[in-house]
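All protein chains but one are shown at their positions in the complex.
Chain nomenclature is as follows: A and B, assigned in order of appearance, with residue numbering initiated at 1 for each chain independently.
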Amino acid sequence: MGKTNPGNFFEDFAPGQQLVHATPRTLTEGDAALYTALYGSRFAVQSSASFAMAIGYPEAPLDDLLVFHVVFGKTVPDISLNAVANLGYARGRMGVPVYPGDTLRALSRVIGVKENSNGKTGVVYVNSVGLNQNDEVVVDFIRWVMVQKRDPAHPAPEPEIPDLPDRVAPEDLYLPEGLDPRGYDPELAGSAHFWEDYAVGERIDHGDGMTIEEAEHMMATRLWQNTAKVHFNQYEQAKGRFGRRLVYGGHVISLARALSFNGLGNAFRVAAINAGSHCNPTFAGDTIHAWSEVLERADLPADEGFGALRLRTIATKDRACADFPYRDEQGHIRPEVVLDLDYWVVMPKAEGK
Amino acid sequence: MGKTNPGNFFEDFAPGQQLVHATPRTLTEGDAALYTALYGSRFAVQSSASFAMAIGYPEAPLDDLLVFHVVFGKTVPDISLNAVANLGYARGRMGVPVYPGDTLRALSRVIGVKENSNGKTGVVYVNSVGLNQNDEVVVDFIRWVMVQKRDPAHPAPEPEIPDLPDRVAPEDLYLPEGLDPRGYDPELAGSAHFWEDYAVGERIDHGDGMTIEEAEHMMATRLWQNTAKVHFNQYEQAKGRFGRRLVYGGHVISLARALSFNGLGNAFRVAAINAGSHCNPTFAGDTIHAWSEVLERADLPADEGFGALRLRTIATKDRACADFPYRDEQGHIRPEVVLDLDYWVVMPKAEGK
Partner (left out) sequence: MGKTNPGNFFEDFAPGQQLVHATPRTLTEGDAALYTALYGSRFAVQSSASFAMAIGYPEAPLDDLLVFHVVFGKTVPDISLNAVANLGYARGRMGVPVYPGDTLRALSRVIGVKENSNGKTGVVYVNSVGLNQNDEVVVDFIRWVMVQKRDPAHPAPEPEIPDLPDRVAPEDLYLPEGLDPRGYDPELAGSAHFWEDYAVGERIDHGDGMTIEEAEHMMATRLWQNTAKVHFNQYEQAKGRFGRRLVYGGHVISLARALSFNGLGNAFRVAAINAGSHCNPTFAGDTIHAWSEVLERADLPADEGFGALRLRTIATKDRACADFPYRDEQGHIRPEVVLDLDYWVVMPKAEGK
């Protein structure tokens, strides 16, 4: 009796609560190959051991977003199985690089709760941390989700809303130790443009488009052991609001990041996710395009010849991005915008070479 | 001339005959990653090297069903290329664990034949064995298939039907050596329920549903190098009885097993397949749900703190399992039931911890 996981409901969460998430996961070269097959990523550091070693990595690290998805996936059964909506991300920092053979696990702490006025749902804020087998942090992020109450009669808790920084401060960005840009070969990387070449306010249409298939987003989402039901069960979804399976938002993030190679080919590391919103739902059959704007340019704490760019990447469905679609004249996000992601990437500096 | 494999027909089989199957296969971390992508399995022993090592494995073993599918796949070109139906499984025992880098091959022995009264087909019983590169048995099972005769005029052989045990006896279940439940962390495994917590007769609705896509079942079936034509060739199948490609029955077994994590999260090893029936065909677009009943609880021969549960897992298509669908009022298996699997799993005992 009661052996299946019903997930947590709003009244199960309280500030300060700690959650140990299930299913540690050893990542391998198999995951890296699937990541390439699913997204077509071409960043040279993750693609080539030789290239990675030339700038000081011991081998090719796994993609930063792969790490994010795996840690995120582990939090789903405890945090968002009964979620109505995934509302946002904040202060997501990538930690030590993850290599094939590393085993990741995830912990979360509840940092805020606020019941909605309808008395049926509430917002839960959690800080989730992914750790490797040496207990080193590989990713550390906040997200908040709207969760159903089990019992609408349950009294509302004292509201507690955490301070959410607009962005990770550049001095808090982590650069793996021992990296040296002098070994960075821009010809092999596929881009001649270094950190200094990007100006704040500059916009880049990444040009290409990628159509999503059901088999692809489900394989990806299962690979991250993410159990959110909306992605997998067409029989149930057919009865729901959209009549369709929803694509995991992280799948769109990875597609947009892979598309961004065309224009940001030297942005070899995602260092932080400052904020993110899945503005509209994505379904199989949608074709994703993306464009980016440079929001900020910053030095890194230990400047070893690398700098940080803060980007906004917008992904659309069934809409090319030559005119940088984002908000309409009333200031509303356009219905074809499916992702609004604010994040930091690391690039070699031309002067460091 | 005659260089392609026409498969064996009923009259090609005789009791005592030995078959050496082609295409040995080295399994790798790539296969493990694809298994996760295809089924979303979350059993911690197979997912995490750290978790596996904590209970005495040298590293994370490959999924038991992955091993079964690979060995089964090797038998297809010789046993079931001309099969009309895959009738059943019996006495399937898992042997030594398989790790990335191991190379598997398969042998079969014909243990029974019986021509059908129509004179056009017959039933062949085979005992198939999978071996690793050290000639250790990794899986050993019986299956029987209905096979076409090449020539209906060929005289019927003396019927010979092997004794098929209802189940593998608990004392014949193999537990990998050196396992110790004291390192088993139920929080990381995602389930607080140990062997003692399951009662004979208990039923568990695994809750979740998973929709199958053509690309998924074909990728899986090719990964097992299973060549049965009905899974791959829509051009031919369009002319046939269903008009569709059939999903490999083993794909449904793996989906049901992955779904069963929700309620059986500590059932970290499939130790035996007692019997199995693909009751109705499964097609792409079908959503699979599953439920299980505990049939029997048994000690293991070398009780090192682990026990065995005999389960019946039923998988359905386009039908939730909250009411445990199985047979209708006339005792017939319901048309939405696609799998009826009787098998043994191993779980840590609470007392062993």
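One rule holds for everything that comes next: a contact is a pair of C-beta atoms (placed from the backbone, for glycine too) under 8 Å apart; a residue touches a chain by one contact, two chains touch by 3 or more.
These numbers come from a predicted model, not from an experiment.
Engineer: Specify the residue from the set B:Pro24, B:Pro58, B:Pro152 or B:Pro301 that touches the hidden chain.
Structural biologist: Per the contact definition at the top, the residue touching the missing chain is B:Pro24.
Engineer: Among B:Lys114, B:His154, B:Arg203 or B:Lys229, which one touches the chain that has been omitted from the display?
Structural biologist: B:Lys229
Engineer: Out of B:Ala220, B:Ala272, B:Ile288 or B:Cys321, which touches the unshown chain?
Structural biologist: Touches the omitted chain: B:Ala220.
Engineer: Which residue among B:Pro58, B:Gly101 or B:Gly178 touches the omitted chain?
Structural biologist: In the complete complex, the chain left out is touched by residue B:Gly101.
Engineer: Pick out the residues on chain A that sit against the missing chain.
Structural biologist: These residues of chain A touch the chain that is not shown: 28-34, 36-40, 42, 44, 47-51, 60, 187-191, 193, 197-198, 202, 204-211, 213-216, 219, 262-265, 285, 287, 289, 318, 320.
Engineer: Tell me which stretches of chain B touch the chain missing from the display.
Structural biologist: Touching the chain left out of view, chain B contributes residues 1, 3-5, 20, 22-26, 28-31, 33-34, 77, 100-101, 103, 105, 133, 213-215, 218-223, 225, 227, 229, 232-236, 245.
Keep in mind that, in the parts below, only the chains that are shown with their structure count from here on.
Engineer: Approximately how many whole Å separate the CA-defined centres of chain A and chain B?
Structural biologist: 36
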